[in-house]
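Reviewing the structure listed below.
One chain of protein is taken out of this complex; the other chains stay put.
Up next is chain A:
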């Protein structure tokens, strides 16, 4: 009678690539078994790196992976991976350059992931310690946590207090573990002090998190919704990152103000950090003046390195901003996707309810459940997208502003030196004139002034050289830090992506038999 008819599926150009993956399941399990059985060999597999650069836009993953000797490729890859710590040493030792321990907890390596949680702080600590051991002997046994945001007070005078906990074995501190309560303006005050002391001699002082009048007002007013909770959490994490960056700096770590911030139970309130205070306005005026000055200083750059670096940082700044905007868009769209998936799940459940064929009805309800779970995944992924990626980019955009600031200080330093030279020249000319005019008492004064300015010129030159030297070191440090930070975050981020994939597989695997059971 009436034929079975349904809208034909759109031909999917990608399908042929995936047909080879009929035994995809086997690939996964075979990976696991190779991992468990292969002994770790010290030789890293020399595998071609060609695929990276050529396939920047939409590589066909199936083509890359599904080769006849894929089993061997996996085996080679797994040789580099350590499952248990005893096997780690052989990987590290043969390398002349200190090899970095693969920052892979065992939970990542085994494709079957039971628990969802990655021990994030553990990764960070382990990598930081080991890496810092290898790089320039910068070992700082100090760990900072910012936690327990607590609302203090009511109304517009309310504020959030955060607990700052320090764990350290460094002798400069009185205790090994201690904690204090600090509010946001305290952090700003700390930064302000450090910046005043160190920026003008070339040290890159990590910037504090940004103020947010809107965000804080909501919290003050007592809006207990998810957006203000998010805001507080975002701020807490940002403050923690700020302190961690600051204590990593060898010079700043020695600073007494920093120590006081971490240790003292009572801290004088930093009032000059308020945006609309007198000091705040003065800051804005100074910034404007600086900007004008910058435009008029035409520095005779004798050192190509500085010119090059400045250009690089300009480019980096632009690129990071663009990337940051894209990541923020991703976070937003992911949230939308999550909402739409949830809505569809509900709709599918309703459809399942009204469907009068039992097996189909059940399958539709199952589909609804799968979609609900996937929605949950999307939410978690959005969280990861945001906290891992977007915030890091934001931090670096601000850091680069600090770097640019330091370069500007060097320019000012140069200007000062030049001005001193000009003044010295003027003084010498004045002295020469006095000599001709034969005024002995004024002559002595002139000679003294010349001496004074000669000293100033020498000092100016020394300062300039010093700041140049410091900046070179600082930029080197910054670049290393940047690589480390990005590597850590990207590793974490990729782990989150892998986890999401694992979960997706589980969910669809559970659903498939239900769909097939429709009779």
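Side notes on the structure shown:
As a convention for this text, contacts are C-beta pairs under 8 Å (C-beta built on N, C-alpha and C of every residue); 3 or more make two chains touch, one makes a residue touch a chain; residues count from 1.
By definition in this document, contacts and distances are computed from a predicted model.
For the chain that is left out, the UniProt protein name among "Beta-hexosaminidase", "Septin 2", "Small ribosomal subunit protein mS29" or "Sorting nexin" is "Sorting nexin". Note that of A:190, A:219, A:258 or A:363, the residue touching the chain absent from this view is A:363.
The chain omitted from view is touched by exactly one of A:351, A:430 or A:443, namely A:351. Residue in contact with the omitted chain (choice from A:142, A:205, A:232 or A:320): A:320. Listed here are the chain A residues that touch the chain not shown: 1-15, 18, 21, 24-25, 27-28, 31, 44-45, 47, 49, 52-53, 55-59, 61-62, 64-65, 73-74, 77-78, 80-81, 91, 95, 97-100, 102, 104, 108-109, 111, 131, 134-135, 312, 315-316, 319-320, 322-323, 326-327, 329-330, 333-334, 336-337, 340-341, 343-344, 346-348, 350-351, 353-357, 359-360, 363-364, 367, 475-476, 479-480, 482-484, 486-487, 490-491, 493-494, 497-498, 501-502, 504-505, 508-509, 511-512, 515-516, 518.
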